[in-house]
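Some chains omitted; the rest stay in position.
Labels for the chains are A, B and C, by order of writing; each one numbers its residues from 1.
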Amino acid sequence: MSAPLDTVKHAAETPETGLPWAELGLKEDEYARIRDILGRRPTGAELAMYSVMWSEHCSYKSSKVHLRQFGEKAPTEGPGAEAMLVGIGEQAGVVDVGQGYAVTFKVESHNHPSYVEPYQGAATGIGGIVRDIIAMGARPVAVMDPLRFGAADHPDTKRVLPGVVAGIGGYGNCLGLPNIGGEVVFDACYQGNPLVNALCVGVMKHEDIHLAKAAGTGNKVILYGARTGGDGIGGASILASETFEDTDGKPAKRPAVQVGDPFQEKLLIECTLEAFHAGLVVGIQDLGAAGLSCATSELASNGSGGMRVELDDVPLRDSSLSPEEILMSESQERMCAVVEPGNVDGFLAICEKWEVTATVVGEVTDGDRLEIFWHGEKIVDVDPKTVAHEGPVYERPYARPDWQDALQADDPARLPRPADGDALRAAALALVSSPNQAAKSWVTDQYDRYVLGDTVLAQPEDSGMIRIDAGTGLGVAVSTDGNGRYAKLDPYEGARLALAESYRNVAATGAQPLAVTDCLNFGSPEDPAAMWQFAEATRGLADACLELGTPVTGGNVSLYNQTGEAAIHPTPVVGVLGVIDDVARRTPMAFREEGHLIYLLGETREELGGSAWSQVAHGHLGGRPPRVDLERERLLADILVSASRDGMVDAAHDVSDGGVVQALAESCLKGGKGARVVVPDGLDPFVFLFSESQGRALVAVPRSEELRFADMCAVRGLPAARVGVVDGEALEVQGQFVLPLAELRSAHESTLPELFA
Amino acid sequence: MARVVVDVMLKPEILDPQGQAVQRALPRLGFEGISDVRQGKRFELEVEGPVDGSALARIRELAETFLANTVIEDFTVKVRETDGTERAVAGTDIPSEGAPA
Amino acid sequence: MTTRIGVVTFPGSLDDSDARRAIGLAGGDPVALWHRDKDLHQVDAVVLPGGFSYGDYLRCGAIARFSPVMATVIEQAKAGMPVLGICNGFQVLCESHLLPGALTRNDHLHFVCRDQRLRVESADTAWTSDYERGQEITVPLKNGEGGYVADERTLDELEAEGRVVFRYLDGNPNGSRRDIAGITNEAGNVVGLMPHPEHAVEALTGPTTDGLGFFTSAVKKLVTS
């Protein structure tokens, strides 16, 4: 750069110099506020920092006013409330799981980058969420990947899906983190806007919890990990605040995509945890979106003092970078630590052991300014709070879209239904082989689920389960769920349904649900309809978390998932974490023993709005989603957890999209055992098989436990109907149809390989 | 049959973990004097028929749309001469300091 | 005295703690070895675990082969010390020329993780004496570059000398020549295989406990010898 350095002094002397605030994604009033805060125009470097930190992605400016409900309505009693150790606001929330252990978990999106460069976009998505977890002082122990793509047979899905899956596997496998679950959903609404969400779970002892703050004058700020390069510059603001689609023939704002280095990240994990355990760290922060701008301003504003940073000391991969670019770079695999002067040598020695580059780049100062120097000149002088926490907050206008009523009025009751056994059989086969309901092993077989040796349940199961103490058998279970079709029909209920399903999935495996993380994927907040969906879903999730006593511990918002006018379905993805005292008591979903009795728990009503059947058979989306009864969900969960603890059930599988027939097929195929099933009296066979009423699960009960189990359900008031028995080599619905397991298996398992292999 | 080569390299500003891994290993192996290593992909295509302007244009398109992801990668199309020399073809992206395009 | 079995940790090793756990469950005394340390700390045998040593960016195992610890492992292996290479460890053994051939990209180009049935073709190695020849076992397989290749002459030699130790059953998962899952050297002390016996040592976390035999074989052999 040949222009003179834009120092703080220079900025004060040249108030009229114009800066490219609009190109950096700032609005006019936002720029005016920056000038107000500083009492002068910002320097180029300051503008870079404010623009990335005030972007939608980093500042949550459109979503903040709604997200507050997660705190305001946080449950104050129940196991979840009691277990909360660290709540929203830190890199990830922390939950007490007993025996001195704490667990941290969080889901994040990497949607846009994964569309542009599927492999690297998805890979760096895993990298980013893992660093959030390490920054809490926890050892990452598992990852999950809720994914959504366009239509399964669309040519672009063939480009995006294999790349995304290879990227998640390539990064996660190389890091040595078992992948214990996720989702693969196809819907034309995600064409051009695939959703790549990534979740990481970490474990630590209570005393190891670390928060990102820079206390203690004289403490050193150490940047360690990869060198800083020119990748992803401006990515944070440009990616998250506006779409990168061509507008009016102007060249697209092509975001620079970052390339991940999982090996470097593996070293970061080991060296960070070793430094934590050696007691060498005061505060720590990962570098994610907004890179150094974010790390320095957040560390400084969460601490008590100020901070002084020498940008010349940042190790660079590309020596031609300008100071603004260094501040905005999103180079992956970097972390920032605050270390007492006496511990710096020890910290650097650990980095050296793991061959990780580490450099002191600054120190904590008294006072309350963040000052950044370049070639000896001051180029940033700000109150870090104004950068990190006092960004703009919008009350975006929102309005229920005018099409919502018509959509809800379009009830699936009008759709033709299978009329006899043969037609039900055909409908069942069509359902289990449809891309959304088909086996996902083509995807999950590309993920290591065994590494670390503590995976008790992985896919396909209702939730993934990890043992965290080999001595006592203490473990955690996590499930992620979301149903954009339900949320489109009713975003408030859709978010509650996502929580209900995830909660139920955790309980089905025998774990007590405790806490929630969420990734809210929506269209443009500048569109009042999408904003209404967001507001409704957030309200619904907050209400439901309060009712179920499962606090939201953290999460992520991804807006602007929209191409032109066409937004994705509102897609709140909910992750629920549960705890189980002894993983030996887990309940898997497979029917394993002939003769075990199959019970359907809960009530079946005719509920087909947004159902898998309506999509597969008719390409239909309309009506109302299934009713949510959270009191019932809690009762069902209590029964499932008790049954697991007391060894009353041998298998459990939640009933959700695809209904009972889908759940039966999955439990049969997993265990390689057939089932003979009878349609309960008073139920229409079609409704019994395909309805998606909530609050239900299938369980397999050994005959010796039947009395005890049925009694327990009766006493506690949970409807429980004996609907069949594990038996034979086919799924038979008596009086309707027989589906040999081999035929069922080939229908269920061949779809994804045929589409993507 | 003629051979056309497409070299695909990460753009200079993009991190190249593969090249870095090689470079970091060099001192351990006792190799000095190599200041940078970049690792990329090489595709050797056997072309039926003459390698004329239109064939090369098609290969360029193939490279651009399929062999390389131009968001992060540059590519070069080269024709292999009978003496084994490989000559970049005008009109293809040349990574960094390369020949005139 | 219990048998001391070392497990090397390279930067990027992932299944090192699992290998140590398996050794402990088999009654051995697991010893962690560090890639930069030439000293093997009086171990009786060595396991090179799975993972992505140095990121495996160049070729799997290519960089690990040149680490200080490998200089000693190679020397000791040639002197008869039992060495087991699992997955990435197998790749390191081939790159080090302790075992012939090489491992190439899976023919379907995808990483594959699955429960793999194998036939034990030789019980005459330091790591398989607790199995019967012809026994069928199931252990996890997980790799992206697991296709075993060698020239025809080497393959014929391996077969003729009974040095193919494991073969894949129920379909070849990666394009390995002659369905080879694992081989041994002439002396039978060095064994490499792609599947992961250390992930099949506990009923709760593995598909079976069939993998334990590797570690009990080594522990017993070393106690009796």
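We adopt the following convention: a residue touches a chain if its C-beta (ideal position, glycine included) is under 8 Å from a C-beta of that chain, and two chains touch if they have at least 3 such contacts.
The structure presented is a predicted model; accordingly, all values stated were derived computationally and were not measured.
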item	value
Complete complex composition as a label formula, though a single copy of each is shown	A x1, B x2, C x1
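Operating definition for what follows: only the chains that are shown with their structure count from here on.
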item	value
Where chain B and chain C are represented by their mean Cα positions, the distance between them in whole Å	36
Of all residues in chain B, the ones touching two or more other chains	17, 21
Junction residues of chain C - those touching two or more other chains	54-55, 57
In the complex with chain A, residue positions of chain C that touch it	11-12, 14-15, 17-18, 21, 50-52, 54-57, 108, 110-114, 140, 142, 144, 196, 198-199, 202, 204-206
Chain A residues touching chain B - in the complex, by the definition given at the top	116-117, 120, 226, 229-231, 254, 256-261, 263-264, 317-318, 331-332, 355
Of all residues in chain A, those that touch chain C in their complex	166, 169-170, 173-176, 261-264, 266-267, 354-355, 444-456, 467, 583-584, 757
